[in-house]
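Written out below as structure tokens is the structure these notes cover.
Apart from one protein chain that is not included, each protein chain of the complex appears where it belongs.
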Amino acid sequence: MRSRSSISPGWTLLLVTTLLVCIVAAPTFGQMPDDGVITFEDTVQVMVAAPTSLIATDHKYDDGEKIDLQWVPSIDDLPGIGTVVGYRIYRQDDGGVAEVIANLPAKANHYRDENTELGHTYIYSVAALTDGAEFMSNLTESISPEREWIDFSKRYLFLIALLVGGAVIYFIEIARRGKKLFVRKIAGLEAVDDAVGRATEMGRPILFIPGIQDMDDVQTLAGLTILGRISKTIADYDTEIFMPVSRSLVMTAGREIIKSSYQTAGRPEKYSDNMVTYITDEQFGYVAAVDGIMVREKPATVFLLGAFFAESLILAETGNYIGAIQIAGTARPAQLPFFIAACDFTLIGEELFAASAYLSEDPKALGSLKGQDVGKAVAMVIIVVGVLAATMGQAWDISSMNSLVDILKTIFSTS
Amino acid sequence: MDNIGVIISLILILGGLVTLLIRSLQAREVDRRIIFLFIFLAVAAPILFPMTFKEKATQVVKSVFDKIENLPEGSTVLLSFDFDPAMAPEVQPMANAISRHCFEKGHKIIFMSLWATGQALLSHSLSEFILPGFPEKENLVDYVSIGYKAGNEGVLNVIITDIQKMFPTDVNSVPLDSIPIFDNIESCKDLDFIMSIGGGKPGPKEWVLFVGDPGDVPVGVGVAAVVAPQMYPYYPGQIVGILGGVKGAAEYESELIRVHPRFAEMDTPGLRMMGPQTLAHVVIMAFIVIGNVVFFRGRRREKKE
Amino acid sequence: MKRQIPLFITFFVGTLLIFSVFIPPMETLGENFTLFFDIIAVFAFFLGAGNLVRVHVSKLRKRKADWGFSIVTLIGFGFMLFVGLLKIGNPGGIAADVTAPGSWFQEMFNYVINPLQSTMYALLAFFVASASYRAFRAKNREATILLMAAFVILLGRTPLGMMLTAWIPDSLSIFQIPNMAVWIMNSFNLAGQRAILIGISLGVVAMSLRLILGVERTYLGGDDSG
Partner (left out) sequence: MKKTTYLLMAVISALFVLSWILKAGSLSGETDNYVIQGFLITFSAFLTLSVLSFLYADNPLYKFAEHLFVGVSAAFWMCMGFWTTIVQNLIPRLSDGLSSFFEVPPQPGDYNFFFFIPVILGILLLMRLSPKGGWISRWPLAFIIGTTAGLNFVRYLRSDFIKQISNTFVPLLGTEWQGIGHFFSNLDLSASGQLVTMAANWVIFLGVFCGLIYFYFSKEHKGAFGAASKVGIWVLMLTFGASFGYTVMGRISLLVGRITFLFRDWLEIIS
């Protein structure tokens, strides 16, 4: 990280401007409500006061499909009395007739109309309902929903994405320029080549299971990229590989990957589509078939890399029973214990994603691992600061510490 | 006849385990099919010949029990059935046990549900499980079902100040005004105890956050086992106690039988379902022990050679 | 060229979706693309089904081992497809839900798929036992920790745990096994899960960027394949 000279000025500029934009453009909230006027009264039954101070505001950071309403409930809407049974919202669309758009329970004081259209103007009113009568509030001023192009409420998410993503890209760039980066060894991955070699020696096949999810799960993609590395070795050694899958798209991708490995190894004639077979999309139907394959074909090595659910242990135990070397990896925390218990090597969570980068020995991919570590360092620093602040705020009631915790929680909030 | 079955299967299982343990002293591995056989026996035998094990209530369960036990007679308790048929096998037993306990102590019960599917379950369990044991209990005097209202947490937000506003009538359209139970009950704050049974959202957690905390009403919860660990942070500050899964129900039932012996004759699904669970857990733990014995004896033998 | 276009597509789509999160008019893009994915996946079914049928027909033709069972697969597949696509026996006709109660499709699910599915699932009860027997051995420090945690939790889930430690007074009640089990679930288990989740999220971020930037491109196959 000494070679600071190699940060491209373009990146720095981009980062700084975005930061500035986000902070400067942070919006201000809060408007004074107008005084409401009671426009309509009814004397048929019980008299109640109408809701007042109705205001309509454009909902911030939307595509122009929402308007927020706020009002002060009728002063007769008290707990236990029950004369006000609810509220009714009326809307005039482009000067048309007022239509009911919602009925709300008593005590309600706000509503979000999520059915507005850009370019239309609306006028709202709200009525307090009693048993048989309505008491209308003031009308709002006419309002048109607005479209915002950037969602500033997500500015912290954007900054964090920029920080973590930027670190990954930065280190990929550093590595591309030829700087050597250190990455420690990962235990399970050392075993991959041995496991392939073992199958070759024994003259038995390798079974590759990419999980049971489709291509829309990153874990499947991680499994497949590892397959890309393994299949090169397999093509070199000319070992038999079999890959049953539970999704048609994964079958397509798997074939593409293995085929190209055989081409790179210079023996495309050895490749066959039969290496990758679709079984069924059904979780346990797939498991039943794979279990059958295991006990009948007796593979020497089994790879379980991808997204696994309850079937993890069924597969791993059967693999163990037939005496195969098993290398597993998943990012589903609930299934990791079973892989740890039944497999020879397990890639835990993040290691699954790091594995393909590690196996490729491509400096750019290795650089991205370095970027991930920046994310971890950030996480650790923030956690330490947050915990210390929370502790001090709690123990000695230091208000600055409590507000620091609040700030951190705002930044690291998901909404 | 039943007892003979229980004894034979217990002898078979425990005797088998001891034999395996002795064999393991010679570092002999156990075939996995033998393990499978034991698991099968451990689960099947208690289903065929129901066997119950003595449960002793843990503090979290006992707190709920003691709360209901120590309320003065005639107190009003609200039970919310916040679950659906899929969750029912796990939480139905506790709903039954708690309702019976309240009746036994002479408390009045208000039944309700935050789940649309809960209302059907509610009337089913009332007629099938709860009322048959208490023929003397009278609708609207000793208990009332106000059913389900849509609105999730919104419902809770309203009933914490006014129950009638959300539930003008009970399930049979009787106005709440005319129901004796509600004479002194206006809002959730007037209740003596609330028990929410469920596992999803809305459910026990919402009861704690929207009613228990702001209204300062004691709330107890019964949840599915997977959810239980998430509820512990609220205990004992914000909730009276937790019943977690089948085990929680079993503990409650055993406490019920211990204090009120007449419950021994009623069905105890929680205790019954714990039979296969307990035996299977014991078998698995026994095999962990056997595995370690095999391992250490084997290692010692290697050293000697 | 053959290689550049797919790389560009990935880059374009990936970047677009990342930025769409921050741009309200593009908010629904992610949802729509998920739907697009589902639609493409249905087209892919043709490839999968074709493959399934081809494999079993060729097994049958060549009289490979177990060819007789391939007939079972083919008949099951054909029959289910027939009753599902034509909604045979569906009380509501073509407009009704394909899984409406009473339809043949639903009956097949109830009496064929469901028992098979839940029995396969139930095999876990056996495998949990055999895995515990083999894996929970005090081979080294890590394995010992694994073993002890599992044992305490197992004990805490049975009446045995309470019976063994009921004599411990309330002031030391954390040492009662059921309490200890709960405490472990809420402390160590929580911490471990969290560390794993944070790691995973960073792994996914880096992996996504590698794919979008084309650093990872094995899925594209070789340059010269036709």
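First chain written, first letter: the chains are A, B and C, and each begins at residue 1.
Here is the rule we use: a residue touches a chain if its C-beta (ideal position, glycine included) is under 8 Å from a C-beta of that chain, and two chains touch if they have at least 3 such contacts.
The structure displayed is predicted, hence computed values, not measured ones.
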- Task: For the chain that is not shown, enumerate the shown chains it touches in the whole assembly.
- Result: A, B, C
- Note on the structure: The one residue from B:A86, B:V226 or B:V259 touching the chain left out of view is B:V226
- Message: Tell me which stretches of chain B touch the chain missing from the display.
- Response: 33, 36, 39-40, 43-44, 47-48, 59, 89, 225-226, 235-237, 245-247, 273, 276-277, 280-281, 284
- Note on the structure: chain A residues touching the chain left out here are 157, 160-161, 164-165, 181-184, 186, 215-218, 221, 249, 252-253, 256, 278-282, 284-285, 288-289, 291-292, 295-296, 333-334, 336-338, 340-341, 348-351, 354, 369-370, 372-373, 375-376, 379-380, 382-384, 386-387, 389-391, 393-395, 405, 408-409, 412-414
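The definition used in the following text is that only the chains that are shown with their structure count from here on.
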- Message: As a test of understanding: of all chains, whose mean C-alpha position lies farthest from that of chain C?
- Response: B
- Item | Centre-to-centre distance between chain C and chain B (centres being mean Cα positions), rounded to whole Å | 30
- Query: For chain A and chain B, what's the span in angstrom between their mean Cα positions?
  - Reply: 35
- Hunt down the residues of chain A that sit against at least two other chains at once, touch-wise. none
- Message: Can you list every residue of chain C that touches 2 or more other chains, as numbers and ranges?
- Response: 128, 130, 132, 134, 136
- Message: Under the stated contact criterion, what part of chain C meets chain A in this complex?
- Response: 18, 21-25, 27, 34, 37, 40-41, 44-49, 51-52, 55, 113, 116-117, 120-121, 123-124, 127-128, 130-132, 134-136, 146, 193, 196-200, 202-211, 213, 215-216, 218-222, 224-225
- In the complex, chain A touches chain C at residues 61-63, 147-151, 154, 157-158, 161, 164-165, 168-169, 172, 214-216, 218, 221-222, 224-225, 227-229, 247-249, 251-253, 256-257, 259-260, 263-264, 273-274, 277-285, 287-288, 310, 313-314, 316-317, 320, 331, 333, 336, 338, 340-342, 348-354, 356-357, 360, 362, 364-365, 368-369, 371-372, 375-376, 379
- Going by the contact rule at the top, pick out the chain B residues touching chain C in the complex. 30, 32, 35-36, 38-40, 43, 53-56, 58-60, 229, 232-233, 247, 250, 274, 277-278, 280-285, 287-288, 290-292, 295-296
